[in-house]
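Here you go, one structure.
Every protein chain except one is present and positioned as in the full complex.
Going by the order they are written in, the chains are A, B and C; count residues from 1 in each one.
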Amino acid sequence: MIWILVIFLPLMAALFTAFNPAGKRRSGLIFIIASLPAIWLGLADGTGVTIDWLILGTHFSLDPTRRIILLLTGILWATSGLFAGSYLKDDARQGEFSFYYGAAMSGNFGLLISADAASFYTFFALMTFASYGLVIHSGTPSARKAARVYLVMAIIGELFIISALFLAVQSAGSMLLADIPPALAEAPNGSFIFLLGLIGFGVKVGAIPLYFWLPLAHPAAPAPASAVLSGAMIKAGLVGWMHFAPIGLVEWHSISLMMVGLGFAAALGAVIIGLAQVDPKTNLAYSSISQMGLMTAFLGVGLNGGIPAELLLPAIALYAFNHGTAKALLFLGTALPAKVGGAWRILMWAGLGLGVLAIAGGPLTGGLWTKYMLKTFLGKTNLPGAQFFLLLLSFSAIGTALLLSRFLHLLYRIEAPVVNKVPAFFLPWILLLIAGGWWTMSPALLSAELMSHVLGEKGIITFFWHPLTNWSALWPILITAGSLVMAFLLKLAFVNRWPGEKPLVPPGDFLYIILLAGYMVVKFLQKGISLLQSFMQSRHSAEKIFYGILDDKRTLQISTSAEALLRRWEIVGIGFFIFFLTLFFFLR
Amino acid sequence: MEMNSLLLILILFSSLVPGILILLLHERQVFMRSFLNLLGAVVKVGLVAWVFAGYYSGEEYVFIFGLAPDLTFALQVDHLGLLFAALSAVLWLVTTIYAIGYLEGGKHLRRFFAFFSLCVTASTGIALSGNVVTFFVFYEFLTLSTYPLVVHRGDDIAVEAGRTYLWYTIGGGTVLFLGVVGLFVVAGPVYFGQTEIIANLVAENELQLTILFFIMLTGLAVKAAIFPFHGWLPIAMVAPAPVSALLHAVAVVKAGAFGIVRLVYDVYGIDTSEQMNLLTPLAVFAAFTIIYGSLKALFQDDFKKVLAYSTISQLSYIALGVAITGVLSTTGAVVHLVHQGIMKITMFFAAGNVAETYGYKKISQLNGIGRRMPLTMGAFTIAAFGMIGLPPIAGFVSKWYLGLGAIEAESYWVVLVLLASSAMNAAYFLPIVYRAWFCEEGHEMVHRRRPGRFETPALLLIPVVLTGLFSLAAGVFAASANSPLSIAREIAERLYLYLP
Amino acid sequence: MTDLPTSSYPALLVGLPVLMATISLFFKSRGNAVAGLIGCLLTGGLGIVSFAEVTQRGTLIHILGGWKPPLGILLRMDSLAALFIGITAVVGILISLYAWWYFSSRKVSDGKFTLFWSLWLFLWAGLNGLFLSNDLFNLYVTIEVITITAVALAVLSGRTVALFAGLRYLLAAITGSMAYLLGVALLYGSTGTLDLGLMGQALEPGATATFSLIIITLGLMIKKAAFPFHFWLPPAHSSALAPVSAILSALVVKGAFYIMLRLWTEVFGVSLSYAAGQLIGFTGAVAVIWGAWQALLQTNLKMLVAYSSISQMGYLLMAFPLLILAPGVASGSADWLAPAWTGMAYQVMAHAFAKSSLFLSAGIIVFALGHDRIESLRDLVAWKPMTAMAIGIAGVSLIGLPPSGGFMAKWMLLKGIFLSGQWWWAPAVLLGSLLTAGYVFMLLRLAFAPAREKIAFRPVPHILQVCALLLALGSFLIVLPSENLIQFLGGTESFGTGIESIMEGGVHGNE
Partner (left out) sequence: METHQIYSLTSVVLFAIGIGGVIMAKHFLKKIIATIIMGGGVFLCFVSFAQRDALTFADPVPHALVITGIVVAVTSAAFALSLARRIHQLTGEKTFPDEK
C-alpha cells in the first residue's frame, strides 16, 4: 500500500493543488504530506511489492543504494514543495506549477522504487516531461528557449533509453531491472547496450557532451524547481546508469577509462565555464555538471572491475545525497538574499556557507566524508593513472570551492531588503539544511560492510575528528581562500573586471557550437531541405496520375471519336467480315 | 436457431436495424433518431459484453448460412474478432454521443445517422466474420456505407474527395476480390484459423499462393493506407469530425489493418507465411509508410491533416508488427489495433471540439487553447504522448512490444524505424501541445467568450474525456486481466502454440 | 423428349399474352390500358406459377395440338427456360405497374401511348415463346416478333431521335435475323430437322455445319449488340420511353443471347473449337471494358445506362470460353463448368433487375425534369432520396459488390475462370467492375453534390419510385435463395439435354 501511496499521493497532490482553491492555498503542506511515504520508505525496510495489473506488471522494491537516493529525493521534494508553497503564492500560475511539480514528483519517486523496466521507464518519462512545465514556468523568452532545448534533449535521451531497455530486457529475458547488469555482463553486445544507456541517461545526468541543456534549463525554472531539478531529478540519470552498469561483474577497461576521463573533464571543465557566469543559478548548474562528472568518474571506476557493486553504489549514492541536499540548499538559497533582511541574514549566510563547504568537501562536512569514501575506491583500483586522477580529485575540490565562492559573491551583490524580515520559506530551507547534514554524516544509511571497507576499524566519529582527514579536506579550501585573498589584495583587474553583467561564455556553451554547426549544415543543405519541404507539403498520390488520364480532354475526344467510328455502318460491316473470317479461321 | 448464433446476428442487427429505421424517420424527429442510435449503441455494447463473457467461459459462437453449395456466410467469435468487435462497439457508442452533439442542427442528419449505423454494422461484421468471403462482403459493405459519410458536407470539395475515396477503396476492393476468389479456387472455403489448409497446399501451389497473398495484401493495403495506397486518407478529411474519428480509429483503416492481421495469422498462418518469405516485403512497405507518414505530418499546418498523416504512419505499426514473427511483435500488432483506435479517436474528437467551438483548424491558431479547453486539450495531450510512445499511455505498450519483438526477431532496423517515428511523432505533436498549454492566447482569442457552462457542449466534451481516459487506462492497467494487452497476448500465445 | 411430363403452362404462357394483347386492342384509351395491365399481371403471375411448377416437377413440355415433332411444335420448359420466364415475369410485372402510373399521370394528349400495352404483351408472348421453343425456326419467328414489337415500342414516343434510332435498330435486327435464318436453312439442309435435340445428334462436322455456326453466331451477336455490333443499341435504348427502355435492355437483348446459348450448347457441340470460344470470350471482354468506358464518358443518364448494358452483356459472353473444353481435357475433371454456368445465370438475373431499375429511375428523373442530363442528378439525394437509393443499389449490383446478385455472378465467373486456368479473363472482369464503379459512383457523386440552382420539377407519383426501388432490391434478393437456385439450375434431372451434357463434361471442341 505504501508503495502505491508513494506515487499516488503526489499525483493526487498535483491535481488537488492545481484545481482546488483550498489545495492551491495549502500546496506546501500538501506536498510535504505527499512526499512522506517516500521518506518513510527511504528510512524503513520494505520488502517490495508486485502489482500485476499496473502498466506491464509492476514491481516495486528498493535496494540500499536507491533507498538513499529515495530519501534524498523525498526530502528535497518535501522541502522544496513547502518552499514553493509560499515562494510562489503571488504567482498567477501557481496552480500550473503545482500540477507539474506534483507530477514530476510522482515520476521521480516512482522511478526510484520501480524494479522493472517498464515502470521505471514510465516514471522516468513522467518526470522528464512534467518537469518541462517547471522549466518553462516563467514564460520568458530565455525560459522558452531553455525549455525547447530541454525537450529536444529529453526526447533524444528517451530514445536512447528505450532502445537500451529494449535490448537489455531482451537479453535479460526478464523485465526486472536487477537482471540487467548480469545479462549485460554475459551478452556479447553488453557493452553496446550499456553505451546506449550511458548516452540516454547521460542526458539527464548532464555528462559530457550532453550537458549543454542543463545550464539553460535548471536556472530557468523557479528556485524550488531548480532545486529538485539539480538536486533530485539529475540523480535519476545516475540511478539509470546504476541499473545498467554491471559493476563488479565485468572489466570493461576502455569504457571505464572513458567514463573516468569524461567525468573528470566535466568536473574541471564545468568549473572553468561556470566561473565565467553571472547568474548564480547558472553558476550552480555548472557546479552540478562538475559534481555529476565526479560521480560519472566513480561509476566508471567500478566498471574497471574488482569493486563489488554493493560497496561502490551506496557510496556513490551517499555522495549524491550530499550533493543533492547541498545543491538544493544553494538553489533555494538564491531566492533568499532579496527577501531575508536583518539578523536573519547571518543565519542565511551561515547556511549558504555550509552548503558550499559541503559540496566542496570542507572539513567536518558530509562532503568530506562522501568524497573520502569514493577516494578509497579510486585508491584501491588498478585503473591506469589512478594516482593522477586522485590528484585531479583534489583539483576539482579547489575548483568547486572557487566556483561556489563565485556563487556566494554573486549572491552578495543582490540587494538586501532594508527591514528585518524573514519570508515563510526560510523554514523549509533550514529544515533542508538540517536534514541534509544529519543524514549525510550519520552512518545509518550505509551498510556495516561498506563502513568497514572504507574506515577499517575506526568509527565515523573518529574519522571526522582525525586531523589527517581534516587536513586533506582543508588544504584545497585553504588554497582557494588563499588565492581569493591574494586576488583581492592584488586588486587584480582580473577579479574586478570579472564579468558582472554578461557571462563570458554563454550558458550552455557547447550548445552554440552545435547550433552553429547545425545552422551551417542547414545552410549547406538548404536547397535539399526546401525541396523536401515542398515535396512533403504538396500532395502526391497515385490518383493524380489516374485523374491525369481520366480527366484529360484528349481522352474524351479519342474515345468519343472511336465510338462514333464504331457506329458507322461501314465499320460495322468491316467488323462483320473480320469477325466472319476470324471465326472461320478458328473453326477450321 | 440456437441462442448463441442468434446473439451474433443480434450484434449485427443492433446497428443495422436502427440504421434502416432512421432512414424511414422524418428529418425532424430528432429525439427519436438520437434515441434509436443510442439504444442501438448501448445494446451493441451490452451484447458484445455478453458474448465476451460467454466466450471466456467456454461458450462457442458460430453462425453459418449457406449462400451457395460452397459459399457460406459465416460469423464466428474468436479472440481477435472479439477484441475488434469490442473496440467497434465501445467507440461507436462514444462517437454516437459525439456525433449527436457535433452535428446538432445540421442538414441531412437522417441520412448521416443511418449510414453511420450501417458503417458500424459493417465494422462489426468484419470483426465477427468467420471466413474470407464473409470478411470480403463486409469489407465492401463498409466502403459503401462510409461514402455518404465522407461526402456528408455535400459541397464540391467533399464530393471530389468522395470520388477519390471511392476510386481507391473500390479499386482495392476489386483487387481483394480477385485474391479472395483465387484463394477460394486454390484452397476452397477457408475459415479463419484453419491455417493448415494453406500449409498443406504450399508444396504444390507455392507460386499461386504467393501471388494470391500479395494480391490480397494489396487490396487490404488500400484501406490500411500503406504507401503508395494512402492517397485517399488525407483527402477524406473533409468529412465531419465524428466521421473522421470513426474512419481513422475503427472503421475503414482498421478494417484494412485487421484484414492484414487475419490474412497473415488466420489464413496463411505465421509459419507458412514465413516459410514462403511473404513477410519481408510487407515489413519494408510498412516501415517506409511509417517514416513517410511521419515526414508528411511534420510539414502540415492543418490540424486534421497532421492527424491524417499520423494515422497513415501509426497504422503501419500494425502491419509492421504482423510482418515480424514472434509472440511479442504479434502482441504489439494486435494491441496496437485497439490502442491506435482509442488514441486517434481522442485526437480527432479534440480537433473537432476546437474547430466546432472556436473555428480553429490550423495549428498556428491554437495558441493558448489549453487554458480555454483544458479537458479537451488534456485528453489530446494524453493521446499525443501515447502516439509518441510515452508511458504509461496506450501507445507505449504497443511500441514496447513491437520494439521487443523486433529485437527478438533480430530485425534491428525495425527498432530504428520505431525510434525515428517516435522522434518525428514528437516533432509534430509536441508543438501542438506546446502551443496549447504554454503559448499566450492570440489577440482576438482573448475577447472570445466561453461557449457555455463547460468549455464546449457537454455532448462533445464527454466523449473526448472518455476516450482520453481509455487511452490512459489501456496503458496504466495494461497488465490487468481483460485489458487489450492481455487479450492480445493471449491471441499471440495461441498463435505460436503451433510453432516449434 | 416427348415422354417428359406435359403441362398446359407452356402453351398458356404464349397464348395468354397474345389473347390479352388482342383484347386490349379492342378498347379505347383507358380500357385498353386496364386490359393491358390485367394481361400483364396475369402473364406475370402465370410465369411465376409455371416457374414454381418446374421447380416441383422438372422439365415440362407441351405439344401443340398433339402434333409431335418434327411436324408439330413442341414447347419445352426446362430449368433454364423456367428461369428466364420467371425473371421476365417478375421484372415484367414491376415494369408494367410502373408503366401504368407512368402513363396515367401524363397528360391526356399523349394518348398514343395506349399502343404500349398490346405491343408489350405481344413482346412478352414472343419472349415466352422464345424461351420455350425447341426448334430453330420457331426461335426465328419468336425473335422476329420480339424485334418488331420492340422496335415499335422504341419509337412509341414518336420523337425523331427515337425514329432514327428505331430504324437503325430495325435494319440491324433484320440483318441479324436474315443471317440467322440463312444458317438455319443450311442446317436444315444438312440434317433435315429443326428440332434442337435431334439436330444436335444429327449434325456432322463439316463445312456446312461450320458455316452455319458462323453465320448464326454473327446474326445473333448483332441482335444482342455484342461488340463490335453494338452500334444500334445506345441510341435505341436511350431514346425510348422509360418503361420501354427497361424492357428492351432487361429482357429483349437476353432473347438473342438465349438462342445463342441454346445453340452453342445443344446443337453445335461437334463443330466448336477452343479458339472460337476464346474469340467469343474476347469480344465479351472488349465489350465489358469498352461499354463501361463509354458509359463513363456519357453526359446523358439514359445513354450511360445503355452503354452499361453493352458492358454487362459482355460478361455473359465471357462464360463461353469456359464452357468449351480445350482438346485433351477430360470431361470429368472440368469442375469449372458449373460455376461458369451459374455465374452466367446470375448475371442474367442481376442485370435484368438492376438495369430495369436504372432505366426506371432514369424515367423518374426525365418525368420530373423533362431531360436526363447527368448534371441534373445534382442533389438528387435530397429531393428524390428513394430514387437515389434505387440507383445506388442497382449500381452496386452492376459493379458486383457483395452481397448483390452481380457479386454472385462475378464470383462464380471468376471462380470458373481460375478453375479452368484461363486466368487472362480475370483482369477484364475486374477492370470492368472498376469502370462500372466509375460510372455508378459518378452518378452517386452528383447525387450527393449541391445543386447549382434551384430545381423545379414535376411531382412524381410515389409508386414509380417504389417500383424502381423494388427492382433494385430484387437484384440483391436473388442471392438469398441462391443455394436452391443453383441446385435448380444444376440438378441434372431438371435439365435439358444440352445443359446436361455441359454438366457432365462440357461441349467438346474439335480435337
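Points worth noting:
Keep in mind that, in the parts below, contacts are C-beta pairs under 8 Å (C-beta built on N, C-alpha and C of every residue); 3 or more make two chains touch, one makes a residue touch a chain.
If you're wondering where the values come from, they're calculated on a predicted model, not measured in any experiment.
The chain not shown here is in contact, across the full complex, with A, C. The residue from C:G189, C:G206, C:P427 or C:P481 that touches the chain not shown here is C:G189. Residue C:G166 is the one among C:G166, C:G343 or C:G474 that touches the chain not shown.
If you put the hidden chain back, the residue from C:T147, C:S273 or C:S357 that touches it is C:T147. Although one chain is not drawn, the whole complex shows that of C:T175, C:T210 or C:S249 it is C:T175 that touches it.
Those residues of subunit A that touch the chain absent from the view are 564, 567-570, 572-573, 576.
Residues of subunit C in contact with the chain left out of this view: 70-71, 137, 140-141, 144, 147-148, 151-152, 155, 160, 163-164, 166-168, 170-171, 174-175, 177-179, 181-182, 185-186, 188-189, 192, 194.
Operating definition for what follows: only the chains that are shown with their structure count from here on.
Shown here, the protein chains touch in all possible pairs. Among the remaining chains, C is positioned farthest from subunit A, on the basis of C-alpha centroids.
Each chain gets a centre from the mean of its Cα atoms; for subunit A and subunit C, those two points are 79 Å apart. Chain centres here are Cα means. That of subunit A falls 38 Å from that of subunit B.
The mean-CA centres of subunit B and subunit C are about 43 angstrom from one another, to the nearest whole unit. Taken residue by residue, subunit B touches two or more other chains at 167, whereas all remaining positions touch fewer. Chain contact summary for the complex, subunit B toward subunit C: residues 66-69, 71, 73, 108, 111, 136-137, 140-141, 143-144, 147-148, 151, 154-156, 158-159, 162-163, 166-167, 170-171, 173-175, 177-178, 181-182, 184-186. Listing the residues of subunit C that touch subunit B in their complex gives 342, 379, 381-382, 385, 392, 396, 399-403, 407-408, 410-412, 414-415, 418-419, 426, 430, 433-434, 437-438, 441-442, 444-446, 448-450, 479, 482-483, 486-487.
For subunit A in complex with subunit C, the residues that touch the partner chain are 556, 559-560, 563, 566-569, 571-572, 575-576, 579-580, 582-584, 586-588.
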